[in-house]
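Apart from one protein chain that is not included, each protein chain of the complex appears where it belongs.
In order of appearance the chains are A, B and C, and numbering begins at 1 in each one.
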Amino acid sequence: MLIALKRDANPETVEATLRGRGLWTRRLEGSAGAPALSIEQGSAGISATDLAGIEGVAEVFTAPSAHPRVDAQAGSRPFDAGPVLLAGPCAVEDEAQIHQAARCAARAGARYLRGGAFKPRSSPYAFSGRGELALSWLADAARENNLLVVTEAMSEAQVERVAKVADLLQVGSRNMANFALLHAMGRTKKPVLLKRGMSATIEEWLLAGEHLMNAGAKSVIFCERGVTGFDAHTRNLLDLGAVALLKHHYHLPVIVDPSHAVGRRDLIPPLAHAAMAAGADGLLVEMHPKPARALSDGPQALTPEQLTHLAQEMGLLATEAAP
Amino acid sequence: MLIALKRDANPETVEATLRGRGLWTRRLEGSAGAPALSIEQGSAGISATDLAGIEGVAEVFTAPSAHPRVDAQAGSRPFDAGPVLLAGPCAVEDEAQIHQAARCAARAGARYLRGGAFKPRSSPYAFSGRGELALSWLADAARENNLLVVTEAMSEAQVERVAKVADLLQVGSRNMANFALLHAMGRTKKPVLLKRGMSATIEEWLLAGEHLMNAGAKSVIFCERGVTGFDAHTRNLLDLGAVALLKHHYHLPVIVDPSHAVGRRDLIPPLAHAAMAAGADGLLVEMHPKPARALSDGPQALTPEQLTHLAQEMGLLATEAAP
Amino acid sequence: MLIALKRDANPETVEATLRGRGLWTRRLEGSAGAPALSIEQGSAGISATDLAGIEGVAEVFTAPSAHPRVDAQAGSRPFDAGPVLLAGPCAVEDEAQIHQAARCAARAGARYLRGGAFKPRSSPYAFSGRGELALSWLADAARENNLLVVTEAMSEAQVERVAKVADLLQVGSRNMANFALLHAMGRTKKPVLLKRGMSATIEEWLLAGEHLMNAGAKSVIFCERGVTGFDAHTRNLLDLGAVALLKHHYHLPVIVDPSHAVGRRDLIPPLAHAAMAAGADGLLVEMHPKPARALSDGPQALTPEQLTHLAQEMGLLATEAAP
Partner (left out) sequence: MLIALKRDANPETVEATLRGRGLWTRRLEGSAGAPALSIEQGSAGISATDLAGIEGVAEVFTAPSAHPRVDAQAGSRPFDAGPVLLAGPCAVEDEAQIHQAARCAARAGARYLRGGAFKPRSSPYAFSGRGELALSWLADAARENNLLVVTEAMSEAQVERVAKVADLLQVGSRNMANFALLHAMGRTKKPVLLKRGMSATIEEWLLAGEHLMNAGAKSVIFCERGVTGFDAHTRNLLDLGAVALLKHHYHLPVIVDPSHAVGRRDLIPPLAHAAMAAGADGLLVEMHPKPARALSDGPQALTPEQLTHLAQEMGLLATEAAP
């Protein structure tokens, strides 16, 4: 954003006013002598109209939003009420496992059952999900426990089948900028959970949402799961500033996946609470009935007891309701 | 960490046990045929003794800690009780300003008054603090309002003078690895607030603490203030995973500076609450009686009213105590 | 990698030997008293057999490679001879443009004609390629000028059509971890140009190559194009250390795309030469007959004259051959 000043304006006075409103400014010089100020990224939100009304301002130049359909979601509530818990195992491993997980999730107050039928894995030789069969197990387990289904499609060819089962379609981090997949998802007209890419800027993330909306998606729920950092001590770098920005500046639906962010069970509850405090509408959490036997991501799966405890602390569950 | 297995052990069984305890493992092959597992960074904490007791484990190899003096602080409580608020302006600008700020901070329940007498600035031409005179104003303002003083020294030559005034010496992010300064600070025997360097790993941060302790510092309070990220949309990337790790894994004193992390007033309260939820012992917050007139960092300074409101939400202040 | 020492070995002597061979070591303690050393990432390459032969070493523990099919490519020469130039416009815009570009590329000594028929774009509203029609224009233009074709498929549904035209299939950065696309590409049995993901580690990149090879790809040529950095001053951060590692440690085919790395025409030649010096087998370069009229990426397109000049400096073209 750039603010051209009136020729007789005092740039220092205007700058003080802008700083008072939370804007970081930089003084520019016009080739024909007009004074101007640029507003730096990272400044508080303020409308061009408000800026234009400030004493001494001649004209305000702004870039039109590149994601109008996403912006139009502002203020929408992604879920009917309250914070929402989306829980379940990393992968659907077998029928018994997902039914057991569904019961645990339901007992903990979760609204959605998560579980991967198709799993993107860095190695081609790692377990990559049970596929179609897992989708039907997942659907049955959710239905029996009165849960909705959130699950990932990682190929255009899977989208239709996944959409038959999922109430909420998931785009994984690795596929945030897989536009062909986004378009296929959008065409289902379903709501989509869009995980942030490992090093996607917030603008790129919003634009990926625009790809979905433009292709027909009913709504987009953004999901922060940690970005690539420089320290392997914690798996990923959970960016709660981005969550605060999406919620308090853009007013968009946003949830957090603390499991992938930190990768270790004992640190998931504090980060889950931090995410809610930063403005998240809900949490996507990995839970496994028997983490020691998990085929993937076991070390970061909560036990059913830990999930119940977290739900209680979140106020999702009355304390006496605990097993 | 590496775990050598007994020759007759079943690596899969041992791996399942380890995963169940929150450890990420990787299978290794010994040149003489012995099976082994490495434990990856980002795993849950577990002692070598516990690991050695697991069925099938022959020997556990660990690196000794590189920061024994910092480790010895584990479990210590940096402040007498409850969460602590350290608040005040970015810089001490004049006598009236710091006295007014001190009154506001005290009213909000802060225990420490912050305010820079010496300010590191990227540009040599920017306001860099009032220097020694500011130290005495700061000391007076704190004393009159029954507050303790936290302030930064950015040069070895300033340490002695700053130490006369400060109850808590501050090392800024830019100087986290300025070892000559750390040694000079340590020699004062005072407690030190150590801000994390812009791209310091957690191990490097702990080692900077070890430099302080080894030189004589009474204690070290670690302060997370956001690391360098790839998106200017938020000024820095607040790493609450690091805070959770320091508190829940290392059991060390840690506070958070949400002001520098996010750089905009409206997002500071949600991140402040997130920081406390992640495990912080307190908050270092910029507040200015008149942000529009601040000589530095105005856009990220809370107003006195916002600080009071934040303190109420943190439970530092009874609601009725508000002005 | 971990090295268990004989009980009577002197760890300092072994460490000195290892340092002399370019290894960064860390001293470990065994729970049963055995001394050990871990070799840190970033060390020189050395085989387990060589290490096992060092005086004082009892056993060497190593992780088996996770990408054996990629490793088996070591030492293969991706192109028949000499450095190779792959040049052409960002996008195929119309028949005349690509024919003109092909003539310029051929004149400059390029062996492959590049040009996007399908373009991934951050915004759904940006020009995203002419699609199938462009493929046929591209094929004609290449054939007439005796060039081979390299072009990208960004959807599984496009792979078959693209494979009919392309001698070398391109995977874009955004799709490096789009495993469904990698598998579809691999099934064509063609050689694939695999661009590195924006924040992919080298191991993740090699594993993406393994996905391709395991699905049937004839060969994989790795292409570095800059990773996500923290400074917008240069578009991306060209990682020539990764190029040196792939070539001189892994002995794999690797080329560099300096155009996307730096994003500005004037800096492309110095970075192109730097890439070749670091070990690249060739360069993928954007060139447009009329950069001012380019529908995408114009500011980073070389002019035909600049490409010819670069080719001369690379020794691809006799100086007198220039127009």
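Basically, contacts are C-beta pairs under 8 Å (C-beta built on N, C-alpha and C of every residue); 3 or more make two chains touch, one makes a residue touch a chain.
As the structure is a prediction and not an experimental result, all values here were calculated from the model.
Enquirer: For a quick check of understanding: of C:Pro68, C:Gly216, C:Pro270 or C:Gly315, which residue touches the chain that isn't displayed?
Expert: Residue touching the absent chain, from the options given: C:Pro270.
Enquirer: In the full complex, which of A:Ala48, A:Ala74, A:Ala96 or A:Ala126 touches the chain missing from this view?
Expert: Result: among the candidates, A:Ala48 touches the missing chain.
Enquirer: Of C:Val150, C:Leu207, C:Leu245 or C:Leu316, which residue touches the hidden chain?
Expert: From the options C:Val150, C:Leu207, C:Leu245 or C:Leu316, the contact with the absent chain belongs to C:Leu245.
Enquirer: Touching the left-out chain: which of A:Glu59, A:Asp167, A:Asp266 or A:Glu313?
Expert: Looking across A:Glu59, A:Asp167, A:Asp266 or A:Glu313, the contact with the absent chain belongs to A:Glu59.
Enquirer: Could you please point out the subunit C residues that touch the chain left off the display?
Expert: With respect to the unshown chain, the touching residues of subunit C are 16-17, 19-24, 40-45, 199, 201-203, 226-227, 229-242, 244-245, 247-249, 261-267, 270-271, 273-279, 290-294, 298-300.
Enquirer: Using the touch rule from the top, list residues of subunit B that touch the missing partner.
Expert: Against the left-out chain, subunit B lists 66, 120-125, 154-158, 174-175, 177-181, 197-199, 203-204, 207-208, 210-211, 214-215, 227-228.
Enquirer: Extract the touching residues of subunit A with respect to the undisplayed chain.
Expert: Here the touching residues of subunit A are 2, 4, 26-32, 34, 36, 38, 48-49, 51-52, 58-64, 228-230, 232.
The rule is short, and it goes like this: only the chains that are shown with their structure count from here on.
Enquirer: How many angstrom lie between the CA centroids of subunit A and subunit B, rounded to a whole number?
Expert: 27
Enquirer: For subunit B, what residues touch not just one other chain but two or more?
Expert: Within subunit B, residues 229-230, 232 contact more than one other chain.
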